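What follows is a short report on a single structure.
The complex appears here minus one protein chain, its other protein chains still in place.
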Amino acid sequence: MSRLALSLRINGETHEVLTAPHRTLLDVLRDDLGLTGTKENCLEAECGVCTVLLDGRAVNACILLAAQCAGREVVTIEGLARGAELHPLQRAFVEHGAVQCGYCIPGMLLAAKAYLDEDGAPTEDGIREALAGNLCRCTGYQKIADAVLAAAAALRGSRAGGGGCTHP
Amino acid sequence: MSPRVVGHSLPRMDAPGKVTGTAVYASDFALPGMLHGKLLRSREPHARLVRIDAARARALPGVRAVLTAADVPDVRYGGALKDETVLARDRVRYVGQPVAAVAATTREAAEAALAAIEVVYEPLPAVLDLEAALAPGAPLIHEAWATYAAIPILHREGNVCHRARIVVGDVERGFAEADRIFEHRFRTAMVHQGYTEPRAAVASWDSSGQVTVWSNTQLPFEIQNTLAEILELAPSKIRVIVPGIGGGFGGKLRIGVEHVAALLARRTGRPVRVLTTSEEELTAAYPRQGTRVELRTGVTRAGRITAKEGRIWFDTGAFAGSGPGVASVATLVLAGPYKIPNLLLEGYAVYTNKTNCGSFRAPSGPQANFAVESQMDMIADALGLDPLEFRLQNIVREGDEGPTGQVLAGVGLEECLRRAAAAIGWDDRRPAPGRGKGLACGWWTTTGGSSGVYVKINPDGTVALNTGAAEIGTAALTGAAQVLAEELGVDLADISVVSADTFATPFDFGAQGSRTAFAVGNACRAAVADLRRQLVGLAAAQLGVPADALELRDKAVVGAGTRVTLAELARLSQASGGGLIAHGTFIAPPTAYDAKRVEAHVYPAFHSPSFHAHAVDLSVDRETGEITLHRYVVAQDVGFAVNPAAIEGQIEGGVAQGLGQALSEELVYAEGRVLNPNLTDYKMPTALDLPRIESILVQHPSAVGPYGAKGVGEPPNIEPPAAVANAVAAAVGVRVTTLPITAEKVALALSGEGA
Partner (left out) sequence: MSFEYHEPAAVAEAVALGARFGEAGRFLAGGTDLIIQMRRGKVAPRHVLSLHRVPGLDRIEANGAITLGALVTHRAVERCADFQGPLGALVEGARVVGGHQIRNVATVGGNVVNASPAADVVPVLLTLDATVTCLGPDGERTLPLEGFLTGPGQTARRPGELLTAIRFERLPPASATAFLKAGRRRAMEISVVCVAARLTLDPARERCLAARITLGAVAPTTMRARAAERALEGRPLTDDVLREAGRLAAGECRPISDVRASARYRRLLVETLVPRALRRCRERIGGGA
């Protein structure tokens, strides 16, 4: 079996990976690069725990071949915070009790980020629709929706104010 | 009292790790040189295992071990009944039962090895459902059941692996006193806990013959014991560590893959990880039993219940799993939180050739409560009574007896019912055509079992809480830490937690039965009592002041015009006294009950019981049967809300999980095979399927729980099916008596074709 030499951009860093063609982005992230923040479960794009951002869009890493991601920008949960400074979404999830077992949370945060980056006027219905591909068994989604709305307000405030941090 | 820490909705302690992806779960855990383990599973529901030939598999590249029953100790393990084996020996009893285990250098190599193992089955007549299992002359799933070790109290015969019973008064006399007698039957489906992290274990043996297993089990000490039986080793040679759990809900109580990982690691001399797939979870895990329920209830025409006779049969699958315990608990749920002078209630756990079932958040709760609370509404309807008034007339109140004679204290049920009903707008039960409101209520336990903690004060004044309990997502350990902080006079931010390591942490009965915050919190209180003595004694000696002049306040010991901080005392103790550390333990006092009322009962009383009422407002599309939930209200008596936001989270999530079981989830079997073993067709609710859930926290304190707290995690799962069934009946006059209540069932009933 041949191996592919892939240059993958993960959280702004380039990783040179040599891997069999069938390996998914999820396999490479977790097993090769030790980035276990992206989780594995159904491996069939049904549950969303493996959600990452690919060129800014939310995708399921479990059904993406690593090869398909060469030369594209991948953002995982490890890339959401800026060093020790949490993204407003992460802060809001902590403050609003949106985290219970936490296993769905990395995927949920990235799906939420993709939604907020796209939608200038987030609503609870819009949030639920955007997160419909992320199953959570612990929270019933309510405090997650509350947290995303709060983060949206915080992001609007920081953008409007011009000061504070900006997040991509 | 105005508590500083408890009673506040403080953010949970482990949230930062979880939102940054740095929290490590068992499925993330890896060791260098680790092999991948997988299981070959039976394709037959019931068959003789004639031959297994692993020679070709063993020869494949990358394959380091293939185990069959011949390669593992011939041990039967289990809970109340030890009927399970790691690998099938000469018989398979369900599709999915493990028959061989492989370890290989990659997942693909392991899968190739599975495909290369040749198995010859000789099919036997399969017992596919409760009726077949209970029929006279039915094939026995376990012919040798009498030889299996079991707790002495079990009542077994044929394919019934346990029957528990409650008898109070004389039901026939009670029925004679009734003006009307109602008989109804119900059925509920097998449903899966749906945790988003598969079961996982990594096992590694050291040179002294000790094994460490990293696993996402809810009960590390239980797994340690089970592994000891299976590996034929002393428990002290086995260390179980829980790095983190992605949800459990009871499905990770029983041993999952830890034994397989340990056996493969022992054989190969390398660490081995085993991870279940989604398909394995939905075919061969420990789901909630499907049931059949029969209820016969007598009432006066004014609406007083005079007698209830009830039976519930649990299809517990090929091995007993949690069946016996669940069958016992069910009888208390069948009684309901009602004053009924005459009761005959039975719970049966029955073997079939399906996956063995276990415990799922309030085991027996949703099934039995669905039946009881549906019937309550049907009776109210027939008598022309308001369902709320009918319940209020019969519910237990402070000081009343429970069904097994326990005296009930801290009974917040009336308040829960009234507040839930008011919140949903009960006086307008049918606000529009096709729209209706439904109520359901119930009660539940706070499971006992002992917990120990170590509490250490660090030289910088922070506090280390060392507990054997695993955090499964409920924030129970944050709640326990809040209790600790309150007692010790520190802040929650001063506390860090080490947990769930059978070698390094004290014993804990486990994260089950809504007991963790309750028991660990109380163990912390015991530890603080000891620490307080140590701190004050040390300060007294240091300051030359009598101990009784000193008290603990604001992270210091103060009194008689002196002050010394906890940090200083800790440093002092480290330098000369070995450090400040206390051991605290807790076990709830047993709940007194009348032993004459129970037979073969594993769980005869509900401890520090909680009470709850749910109300839902929904609409039904008369043509498609589709149900739209408008509002959902929960009023739950939590005793004392240690962390209100965390409790709301438990309620919101528990109701969501309960609504899934009410409306869309079922593991569908045909000929002993699961037809929907994937998340495409096992339908858990998404964010678009659920309404906002309104939580009303009612507080009638427990005399036992920390600050009066009761267990809160399981109850929200209990009432949703009945609440929905009652609302659907109010909305469109259709009574669905089987779960899940699908649009199809409602539509076909409305179109006159029946469901």
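Order of writing sets the labels: A and B. Residues in every chain begin at 1.
Note that in this section a contact is a pair of C-beta atoms (placed from the backbone, for glycine too) under 8 Å apart; a residue touches a chain by one contact, two chains touch by 3 or more.
This structure is a prediction, so every number in the text was calculated from the model and none was measured.
Note on the undisplayed chain: of the listed residues A:35, A:81, A:94 or A:111, the one touching it is A:111.
Summary of contacts with the chain left out: across A:11, A:68 or A:158, the touching residue is A:68. Within the whole complex, the absent chain has one touching residue among B:71, B:108, B:294 or B:568, and that is B:108. Seen from chain A, the chain kept out of the figure touches residues 1-2, 4, 20-22, 24, 43-46, 48, 51, 54, 57-60, 63-65, 67-68, 111, 114-115, 129-135. Take chain B: the residues that touch the chain left off the picture are 108, 623-624, 626, 664, 668, 675-676, 680-681, 683, 685-689, 742-744, 747-748, 751, 753.
Rule of thumb we're sticking to: only the chains that are shown with their structure count from here on.
For the pair chain A and chain B, the distance between C-alpha centroids works out to 30 Å.
Partner chain A is touched in their complex by these residues of chain B: 9, 11-12, 14-25, 27-28, 193-198, 244-249, 275, 277-278, 472-475, 645-646, 648-650, 652-657, 678-680, 684, 686-688, 690, 692-693. Across the complex, chain A meets chain B through its residues 30, 35-44, 46-47, 49, 76-78, 80-81, 86, 90, 93-97, 99-106, 109, 127-129, 131-145.
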